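The complex appears here minus one protein chain, its other protein chains still in place.
Showing chain A:
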(Lines give C-alpha, C1' and ligand atoms only; values in the text may rest on other atoms or scores of the structure.)
Protein backbone atom coordinates (compact mmCIF):
# COMPACT_ATOMS: atom_id res chain seq x y z
CA UNK A 1 0.00 0.00 0.00
CA UNK A 2 1.51 3.27 -1.04
CA UNK A 3 -0.07 5.22 1.74
CA UNK A 4 1.75 8.21 3.19
CA UNK A 5 2.71 7.93 6.82
CA UNK A 6 0.03 9.34 9.10
CA UNK A 7 0.78 12.94 9.85
CA UNK A 8 1.81 13.93 13.32
CA UNK A 9 -1.20 14.95 15.35
CA UNK A 10 -1.53 18.68 15.26
CA UNK A 11 -2.01 20.52 18.52
CA UNK A 12 -5.68 20.83 19.23
CA UNK A 13 -7.04 24.30 18.75
CA UNK A 14 -7.41 25.63 22.26
CA UNK A 15 -6.17 22.28 23.65
CA UNK A 16 -9.55 20.65 23.38
CA UNK A 17 -9.36 16.88 23.39
CA UNK A 18 -10.02 15.14 20.09
CA UNK A 19 -13.34 13.34 20.52
CA UNK A 20 -12.82 11.44 17.31
CA UNK A 21 -9.56 10.30 15.81
CA UNK A 22 -9.42 8.68 12.41
CA UNK A 23 -6.12 7.21 11.30
CA UNK A 24 -5.22 5.71 7.94
CA UNK A 25 -8.83 4.81 7.21
CA UNK A 26 -9.51 2.90 4.00
CA UNK A 27 -12.75 1.51 2.59
CA UNK A 28 -12.93 -0.90 -0.34
CA UNK A 29 -15.86 -1.81 -2.51
CA UNK A 30 -16.08 -4.80 -4.79
CA UNK A 31 -17.29 -3.84 -8.24
CA UNK A 32 -17.80 -5.97 -11.36
CA UNK A 33 -14.64 -5.91 -13.44
CA UNK A 34 -14.54 -5.54 -17.17
CA UNK A 35 -13.58 -8.77 -18.94
CA UNK A 36 -13.23 -10.81 -15.78
CA UNK A 37 -15.50 -12.75 -13.49
CA UNK A 38 -13.51 -11.74 -10.43
CA UNK A 39 -14.68 -8.43 -9.04
CA UNK A 40 -12.31 -5.50 -9.06
CA UNK A 41 -11.36 -3.65 -5.91
CA UNK A 42 -12.42 -0.02 -5.72
CA UNK A 43 -10.71 1.88 -2.93
CA UNK A 44 -13.18 4.70 -2.25
CA UNK A 45 -11.32 5.97 0.81
CA UNK A 46 -7.57 5.53 0.66
CA UNK A 47 -5.89 6.37 3.94
CA UNK A 48 -7.72 9.24 5.60
CA UNK A 49 -6.58 10.96 8.80
CA UNK A 50 -9.08 13.20 10.57
CA UNK A 51 -9.61 14.65 14.04
CA UNK A 52 -12.79 16.11 15.39
CA UNK A 53 -12.42 18.09 18.58
CA UNK A 54 -15.15 18.25 21.18
CA UNK A 55 -17.71 20.95 20.42
CA UNK A 56 -16.55 21.84 16.94
CA UNK A 57 -18.07 21.49 13.50
CA UNK A 58 -15.63 19.78 11.18
CA UNK A 59 -16.44 20.35 7.53
CA UNK A 60 -15.53 17.71 4.96
CA UNK A 61 -15.71 19.02 1.41
CA UNK A 62 -15.00 17.57 -1.97
CA UNK A 63 -16.70 16.72 -5.23
CA UNK A 64 -18.86 13.68 -5.87
CA UNK A 65 -16.92 10.45 -5.66
CA UNK A 66 -14.16 11.88 -3.47
CA UNK A 67 -15.10 9.53 -0.64
CA UNK A 68 -16.50 12.06 1.81
CA UNK A 69 -19.80 10.24 2.46
CA UNK A 70 -18.03 6.87 2.58
CA UNK A 71 -15.68 8.30 5.19
CA UNK A 72 -18.64 9.46 7.27
CA UNK A 73 -20.30 6.08 7.09
CA UNK A 74 -17.11 4.20 7.86
CA UNK A 75 -16.58 6.36 10.96
CA UNK A 76 -19.99 5.29 12.26
CA UNK A 77 -19.15 1.69 11.27
CA UNK A 78 -22.08 1.62 8.88
CA UNK A 79 -19.50 0.46 6.36
CA UNK A 80 -16.71 -1.83 7.40
CA UNK A 81 -13.31 -0.16 7.00
CA UNK A 82 -10.73 -2.40 5.38
CA UNK A 83 -7.86 -0.66 7.10
CA UNK A 84 -7.13 1.93 9.77
CA UNK A 85 -8.57 2.91 13.11
CA UNK A 86 -11.47 5.04 14.33
CA UNK A 87 -11.16 6.08 17.95
CA UNK A 88 -14.17 7.70 19.60
CA UNK A 89 -13.66 9.06 23.11
CA UNK A 90 -10.79 6.63 23.65
CA UNK A 91 -12.64 3.57 22.34
CA UNK A 92 -11.36 1.89 19.20
CA UNK A 93 -14.51 1.26 17.16
CA UNK A 94 -13.23 -1.02 14.43
CA UNK A 95 -12.48 -3.70 17.03
CA UNK A 96 -15.86 -3.57 18.77
CA UNK A 97 -18.37 -6.36 18.58
CA UNK A 98 -21.84 -5.76 17.30
CA UNK A 99 -23.50 -5.30 20.68
CA UNK A 100 -20.87 -2.90 22.02
CA UNK A 101 -20.99 -0.93 18.78
CA UNK A 102 -24.76 -0.59 19.04
CA UNK A 103 -24.35 0.87 22.50
CA UNK A 104 -21.79 3.35 21.12
CA UNK A 105 -24.16 4.38 18.35
CA UNK A 106 -26.45 6.08 20.79
CA UNK A 107 -23.63 8.59 21.20
CA UNK A 108 -22.92 8.97 17.48
CA UNK A 109 -25.71 9.58 15.02
CA UNK A 110 -26.20 10.47 11.39
CA UNK A 111 -28.33 12.96 9.45
CA UNK A 112 -28.89 11.86 5.88
CA UNK A 113 -29.03 13.86 2.68
CA UNK A 114 -32.32 12.82 1.21
CA UNK A 115 -35.23 13.63 3.50
CA UNK A 116 -37.51 11.76 1.08
CA UNK A 117 -35.72 8.44 1.04
CA UNK A 118 -34.61 8.28 4.66
CA UNK A 119 -38.07 8.28 6.27
CA UNK A 120 -40.38 5.28 6.27
CA UNK A 121 -43.54 6.53 4.51
CA UNK A 122 -45.80 4.29 6.60
CA UNK A 123 -44.73 5.59 9.99
CA UNK A 124 -46.08 8.71 11.64
CA UNK A 125 -43.71 11.55 12.41
CA UNK A 126 -44.02 10.81 16.12
CA UNK A 127 -43.16 7.13 15.68
CA UNK A 128 -40.28 7.96 13.36
CA UNK A 129 -38.74 10.23 15.96
CA UNK A 130 -39.35 7.75 18.79
CA UNK A 131 -37.89 4.83 16.89
CA UNK A 132 -34.22 5.36 17.89
CA UNK A 133 -35.29 5.29 21.55
CA UNK A 134 -36.66 1.77 21.12
CA UNK A 135 -33.16 0.69 20.22
CA UNK A 136 -31.15 2.90 22.49
CA UNK A 137 -33.07 3.30 25.73
CA UNK A 138 -35.31 1.47 28.13
CA UNK A 139 -37.72 4.34 28.37
CA UNK A 140 -41.42 3.63 28.75
CA UNK A 141 -43.87 4.49 25.99
CA UNK A 142 -44.92 7.61 27.87
CA UNK A 143 -41.31 8.74 28.33
CA UNK A 144 -40.54 8.10 24.69
CA UNK A 145 -43.48 10.15 23.57
CA UNK A 146 -42.52 13.01 25.88
CA UNK A 147 -38.96 12.91 24.58
CA UNK A 148 -40.14 12.87 20.97
CA UNK A 149 -42.32 15.91 21.58
CA UNK A 150 -39.48 17.88 23.21
CA UNK A 151 -37.20 16.97 20.32
CA UNK A 152 -39.79 18.09 17.78
CA UNK A 153 -39.98 21.39 19.58
CA UNK A 154 -36.18 21.60 19.60
CA UNK A 155 -35.89 21.26 15.82
CA UNK A 156 -38.75 23.65 15.13
CA UNK A 157 -41.42 21.11 14.18
CA UNK A 158 -44.87 21.88 15.43
CA UNK A 159 -45.93 19.10 17.82
CA UNK A 160 -49.26 19.10 15.95
CA UNK A 161 -47.45 17.14 13.22
CA UNK A 162 -47.02 14.22 15.57
CA UNK A 163 -49.67 12.01 14.00
CA UNK A 164 -48.96 13.05 10.42
CA UNK A 165 -47.09 11.09 7.77
CA UNK A 166 -43.90 12.09 5.90
CA UNK A 167 -45.69 12.74 2.59
CA UNK A 168 -47.68 15.54 4.23
CA UNK A 169 -44.48 17.43 5.02
CA UNK A 170 -42.38 19.67 2.80
CA UNK A 171 -38.71 18.91 2.11
CA UNK A 172 -37.50 21.30 4.79
CA UNK A 173 -39.85 19.85 7.41
CA UNK A 174 -38.81 16.33 6.50
CA UNK A 175 -35.20 17.29 7.02
CA UNK A 176 -36.18 18.56 10.47
CA UNK A 177 -37.62 15.10 11.16
CA UNK A 178 -34.30 13.58 10.07
CA UNK A 179 -32.48 15.89 12.46
CA UNK A 180 -34.89 15.06 15.28
CA UNK A 181 -34.30 11.34 14.75
CA UNK A 182 -30.57 11.88 15.03
CA UNK A 183 -30.85 14.01 18.16
CA UNK A 184 -33.54 12.18 20.13
CA UNK A 185 -31.02 9.79 21.71
CA UNK A 186 -28.89 12.73 22.95
CA UNK A 187 -25.76 11.94 20.95
CA UNK A 188 -22.43 13.71 21.43
CA UNK A 189 -21.32 13.34 17.84
CA UNK A 190 -23.34 13.73 14.66
CA UNK A 191 -22.34 13.08 11.07
CA UNK A 192 -24.45 15.27 8.80
CA UNK A 193 -24.13 13.95 5.26
CA UNK A 194 -25.12 16.70 2.81
CA UNK A 195 -28.14 17.64 4.92
CA UNK A 196 -29.06 20.71 2.88
CA UNK A 197 -28.06 19.73 -0.67
CA UNK A 198 -31.53 18.58 -1.71
CA UNK A 199 -33.25 21.75 -0.50
CA UNK A 200 -34.05 25.06 -2.17
CA UNK A 201 -31.93 28.01 -1.07
CA UNK A 202 -34.57 29.70 1.08
CA UNK A 203 -35.23 26.44 2.96
CA UNK A 204 -31.54 25.56 3.01
CA UNK A 205 -30.82 28.71 5.02
CA UNK A 206 -33.48 27.72 7.59
CA UNK A 207 -31.84 24.32 8.10
CA UNK A 208 -28.30 25.74 8.22
CA UNK A 209 -29.39 28.18 10.94
CA UNK A 210 -31.09 25.36 12.81
CA UNK A 211 -27.98 23.16 12.76
CA UNK A 212 -25.90 26.10 13.89
CA UNK A 213 -28.07 26.89 16.89
CA UNK A 214 -28.52 23.21 17.83
CA UNK A 215 -24.78 22.73 17.83
CA UNK A 216 -24.35 25.70 20.17
CA UNK A 217 -27.26 24.79 22.40
CA UNK A 218 -26.38 21.12 22.81
CA UNK A 219 -22.59 21.45 22.55
CA UNK A 220 -22.56 18.84 19.78
CA UNK A 221 -19.50 17.76 17.89
CA UNK A 222 -20.43 17.59 14.26
CA UNK A 223 -18.94 16.34 11.05
CA UNK A 224 -20.61 18.29 8.26
CA UNK A 225 -20.17 16.68 4.86
CA UNK A 226 -21.01 18.92 1.89
CA UNK A 227 -19.96 20.02 -1.54
CA UNK A 228 -21.14 23.61 -1.14
CA UNK A 229 -18.06 25.51 -0.04
CA UNK A 230 -19.93 28.66 0.92
CA UNK A 231 -22.25 26.79 3.29
CA UNK A 232 -19.31 24.91 4.80
CA UNK A 233 -17.43 28.12 5.43
CA UNK A 234 -20.47 29.63 7.07
CA UNK A 235 -20.98 26.73 9.44
CA UNK A 236 -17.67 25.02 10.19
CA UNK A 237 -14.75 25.65 12.51
CA UNK A 238 -12.24 23.46 10.69
CA UNK A 239 -12.31 21.97 7.24
CA UNK A 240 -10.85 18.93 5.51
CA UNK A 241 -10.73 18.95 1.71
CA UNK A 242 -10.92 15.54 0.05
CA UNK A 243 -9.95 14.48 -3.45
CA UNK A 244 -10.26 10.97 -4.84
CA UNK A 245 -10.30 9.20 -1.49
CA UNK A 246 -7.63 11.21 0.30
CA UNK A 247 -7.51 14.33 2.43
CA UNK A 248 -5.43 16.92 0.59
CA UNK A 249 -5.70 19.79 3.05
CA UNK A 250 -7.04 20.50 6.53
CA UNK A 251 -7.08 23.87 8.21
CA UNK A 252 -9.08 26.24 10.33
CA UNK A 253 -11.95 27.72 8.39
CA UNK A 254 -10.71 31.26 7.76
CA UNK A 255 -7.18 30.02 7.21
CA UNK A 256 -8.32 27.63 4.49
CA UNK A 257 -10.45 30.17 2.67
CA UNK A 258 -8.00 33.05 2.84
CA UNK A 259 -4.86 31.01 2.29
CA UNK A 260 -5.58 27.75 0.51
CA UNK A 261 -2.26 25.94 0.09
CA UNK A 262 -3.20 22.94 -2.02
CA UNK A 263 -3.75 23.60 -5.74
CA UNK A 264 -6.99 21.61 -5.66
CA UNK A 265 -8.38 23.73 -2.85
CA UNK A 266 -7.47 26.84 -4.81
CA UNK A 267 -9.24 25.57 -7.92
CA UNK A 268 -12.26 24.48 -5.92
CA UNK A 269 -12.61 27.90 -4.31
CA UNK A 270 -12.17 29.74 -7.56
CA UNK A 271 -14.90 27.65 -9.19
CA UNK A 272 -17.58 28.74 -6.71
CA UNK A 273 -19.80 31.36 -8.33
CA UNK A 274 -20.33 34.54 -6.31
CA UNK A 275 -23.73 36.25 -6.49
CA UNK A 276 -22.33 39.60 -7.56
CA UNK A 277 -21.98 40.46 -11.25
CA UNK A 278 -19.14 42.95 -10.74
CA UNK A 279 -17.01 40.43 -8.88
CA UNK A 280 -17.95 37.62 -11.26
CA UNK A 281 -16.86 39.49 -14.36
CA UNK A 282 -13.62 40.73 -12.78
CA UNK A 283 -12.68 37.40 -11.30
CA UNK A 284 -9.97 35.28 -12.83
CA UNK A 285 -10.89 31.67 -12.49
CA UNK A 286 -8.60 28.70 -12.24
CA UNK A 287 -10.42 26.23 -14.45
CA UNK A 288 -9.21 22.66 -14.05
CA UNK A 289 -8.58 20.46 -17.04
CA UNK A 290 -10.48 17.24 -17.48
CA UNK A 291 -12.35 15.06 -15.02
CA UNK A 292 -11.64 13.29 -11.76
CA UNK A 293 -9.83 10.02 -12.59
CA UNK A 294 -11.52 6.71 -11.82
CA UNK A 295 -10.83 5.40 -8.31
CA UNK A 296 -10.46 1.96 -9.94
CA UNK A 297 -7.28 3.17 -11.52
CA UNK A 298 -6.02 6.16 -9.54
CA UNK A 299 -2.90 8.00 -10.72
CA UNK A 300 0.39 7.01 -9.12
CA UNK A 301 1.97 9.41 -6.67
CA UNK A 302 -0.17 12.45 -6.06
CA UNK A 303 -3.74 11.69 -7.06
CA UNK A 304 -4.40 15.23 -8.18
CA UNK A 305 -1.41 15.46 -10.52
CA UNK A 306 -3.34 14.65 -13.72
CA UNK A 307 -5.31 17.89 -13.35
CA UNK A 308 -2.69 20.00 -11.59
CA UNK A 309 -0.93 22.91 -13.27
CA UNK A 310 2.03 22.58 -10.92
CA UNK A 311 2.69 18.86 -11.46
CA UNK A 312 6.28 17.74 -12.01
CA UNK A 313 8.08 14.39 -12.17
CA UNK A 314 8.19 13.94 -8.41
CA UNK A 315 4.39 14.12 -8.23
CA UNK A 316 4.19 11.00 -10.36
CA UNK A 317 6.62 8.95 -8.32
CA UNK A 318 6.08 10.07 -4.74
CA UNK A 319 2.83 10.35 -2.83
CA UNK A 320 2.90 13.60 -0.87
CA UNK A 321 2.13 13.12 2.83
CA UNK A 322 -0.26 15.28 4.77
CA UNK A 323 2.16 17.45 6.71
CA UNK A 324 1.97 20.75 8.48
CA UNK A 325 4.38 23.65 8.56
CA UNK A 326 2.01 26.10 10.15
CA UNK A 327 0.06 25.13 13.23
CA UNK A 328 -3.23 23.47 12.45
CA UNK A 329 -2.80 23.72 8.68
CA UNK A 330 -1.88 20.46 6.96
CA UNK A 331 -1.39 20.00 3.25
CA UNK A 332 -0.50 17.02 1.06
CA UNK A 333 1.39 18.56 -1.84
CA UNK A 334 4.98 18.68 -3.10
CA UNK A 335 4.61 22.31 -4.15
CA UNK A 336 2.15 23.95 -1.77
CA UNK A 337 1.64 27.68 -1.52
CA UNK A 338 3.81 29.07 1.25
CA UNK A 339 2.10 29.14 4.66
CA UNK A 340 0.90 32.31 6.27
CA UNK A 341 3.74 34.43 7.67
CA UNK A 342 4.42 33.26 11.21
CA UNK A 343 3.65 36.35 13.32
CA UNK A 344 0.14 36.01 12.02
CA UNK A 345 -1.54 39.26 11.19
CA UNK A 346 -4.92 39.62 12.88
CA UNK A 347 -7.82 38.45 10.70
CA UNK A 348 -9.04 40.98 8.19
CA UNK A 349 -12.31 41.38 9.99
CA UNK A 350 -13.76 40.75 13.37
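The criterion applied here is as follows: a residue touches a chain if its C-beta (ideal position, glycine included) is under 8 Å from a C-beta of that chain, and two chains touch if they have at least 3 such contacts; residues count from 1.
Methods note: contacts and distances are computed from a predicted model.
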Name under which UniProt lists the unshown chain, selected from "Aerobic carbon-monoxide dehydrogenase large subunit", "ABC transporter ATP-binding protein", "Sulfonate transport system permease protein" or "Metalloregulator ArsR/SmtB family transcription factor": "ABC transporter ATP-binding protein"
Identified contact with the non-displayed chain, of A:67, A:115, A:132 or A:172: A:172
Options A:64, A:140 or A:297, residue touching the unrepresented chain: A:64
Selected residue (touches chain absent from view) among A:36, A:281 or A:297: A:281
Residue numbers in chain A that touch the chain omitted from display: 63-64, 153, 156, 170, 172, 200-206, 208-210, 212-213, 227, 229-231, 233-234, 253-254, 257, 267-281, 283, 285, 287-288, 291-292, 348-349
